[in-house]
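Left out: one protein chain. Kept in place: all the others.
Moving on, here comes subunit A:
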Amino acid sequence: MDLSCTPEEEEFRARLREWLAEVLPTLPPKPSPDDWPGRRAYDLGWQRMLYDAGYADVHWDASPTVRLIFLEEAEKAGAPYVGANFVGLLHAGPTIAAEGTPGQRERWLPPILRGDEVWCQGFSEPDAGSDLAALRTRAWRDGDDYVVSGSKIWTSHAEVADWCELLVRTDPGAPKHRGITWLAMPMDAPGVTVRSLRTLAGSEEFAEVFLDEVRVPVANRIGAENDGWRVTMVTLSFERGTAFVGEVVACRRVLGELARQALANGRWDDPSLRRRLGQLNAEFRALWRLTQWNVSEAERKGGAPGVGGSVFKLRYSHARQELYDAAAEVLGPESLDLGRPWVLDRLSSLSYTIAAGTSQIQRNIVAERILGLPKGR
């Protein structure tokens, strides 16, 4: 057991650190959360800078340790988060890299890496959330196209996306897991309508997507027809396995800020608050170790991340909510002021135990796939 990096990895870290220190001051100011075109431009611009400097493919080509170093250093330096590039870089891209044909990889991967195209995830439907395989959006063959009709919901970044990783039902007669197909759908195709939804944080974070006889070329299918559930499992393992890593570093930074704020406003004198922050420190230290553990395991075994991602996602999503509840305790009455830092984070942390599979679903996965308990009815 070892926590050290190789000389090459340390060299990568040092070069990256130097580069970040150089370029971060040149970034334009961050757009406001509701300025969607501004956010798209900002996130793509950052991706382009990474591309030009040779860091763009770190999420899928580099070794897991190098990816970890990248996320750690970027977050420590205060670099922009993946933002609108989340789906493309962290799960659609890796899925196409793993499951696509050479032609498909050539078509979709370079634009994601260069920061030319944004992806969104069209999995959930109004009647198929946790029970994702119950999805009903239909697709039937017409010559070289699929014709798609139905609707998707909770689609993050739909407003600014160029492509959608779309799950459709291609065989309504088959058992529900068997008749699904994974398609890359252009968001500007005729028949696609996006209607944004307002979140409890007041922002327009996600949207409903209506699909009315949208034509998607058969060539845009990733994997075989009706084999989409298997491909989806690949996508979800990336989503749960690696997507939240950088955030743990950010949470540790917030914890330090909370302590200093508490010292400044006198709340630090309360031993119960101090003990709570101490517990959270232990918690986030352990979450960082869990990240290193999962990365080391992935490096040892190779392939897509395993169910260890569910263990991490469960513990992390709850810890993040506790962190911002502690922030409210530090802030006192100010915690009700939306203008204060941490208050919006507290609101958005509420989605962490729901999005990317609820805690209840993750517990089922851990119990059935790791502990071998029987499937429930």
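Everything that follows uses one rule, which is that a residue touches a chain if its C-beta (ideal position, glycine included) is under 8 Å from a C-beta of that chain, and two chains touch if they have at least 3 such contacts; residues count from 1.
The criterion applied here is as follows: contacts and distances are computed from a predicted model.
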{"item": "Record-based protein name (UniProt) of the chain missing from this complex, from \"Cytochrome bo(3) ubiquinol oxidase subunit 3\", \"NitT/TauT family transport system permease protein\", \"Acyl-CoA/acyl-ACP dehydrogenase\" or \"Subtilisin family serine protease\"", "value": "\"Acyl-CoA/acyl-ACP dehydrogenase\""}
{"item": "Contact residue for the chain not shown (choose from A:41, A:286 or A:328)", "value": "A:286"}
{"item": "Residue among A:32, A:101, A:130 or A:360 that touches the chain left out of view", "value": "A:360"}
{"item": "Touch list for subunit A against the chain that is not drawn", "value": "1-5, 9, 65, 68, 76, 253, 255-256, 258-260, 263, 271, 274-279, 281-283, 285-287, 289-290, 292-293, 295-297, 299-300, 308, 311, 314-315, 360, 362-364, 366-368, 370-377"}
